[in-house]
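Working notes, structure below.
Only a single protein chain was left out; the remaining protein chains are all shown in position.
Up next, subunit A:
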Amino acid sequence: MSVARFWRKQINRYNLVGTHCKTCDTYYYPPRNVCPKCRRDGEIESHKFSGPGEIVTYTVIHTAAEGFEHQAPYVLGIIQLDEGPRFTSQVVCNPEDAHIGMRVKPVFRKLGESGDKGMIYYGTKYVPA
């Protein structure tokens, strides 16, 4: 991913900043420009999430994505934040310990890097709460 493409979403990735629709009172992370429920009638504002949530479902990836080879096996999960929205994140834990319903909390971690000499991408991963 290009540096600019990552940098644009830095505030969201570093601080769990998503969006809240004031019209229907629903929360979104990742952030959205248009509320999927109210569509153009939605009134979107920025919202910083509290952090904790739980694992909805997960997998242990053995054949890694490009750039993640040194991390395998790693746990990838869909996390549901306490405010409602779901998103995909790595869960840093022993793969045998991961389970559906597991309580997790956010941590600031390196996500990857842009090539051998490129910028390091940081963001949020999850650990057992």
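Everything below uses one rule, namely that a residue touches a chain if its C-beta (ideal position, glycine included) is under 8 Å from a C-beta of that chain, and two chains touch if they have at least 3 such contacts; residues count from 1.
Simple rule for what comes next: contacts and distances are computed from a predicted model.
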*Complex member absent from the view - protein name from UniProt, among "Thiolase domain-containing protein", "Heavy metal translocating P-type ATPase", "(2Fe-2S)-binding protein" or "NADH dehydrogenase (Quinone)"*: "Thiolase domain-containing protein"
*For the chain left off this view, which of A:3, A:34 or A:65 is in contact with it?*
A:65
*Of the listed residues A:3, A:100 or A:127, which contacts the missing chain in the full complex?*
A:100
*Those residues of subunit A which, in the complete complex, touch the missing chain*: 1, 5-6, 9, 30, 56-68, 71, 74, 76-78, 86-90, 95, 100, 111-112, 121, 123
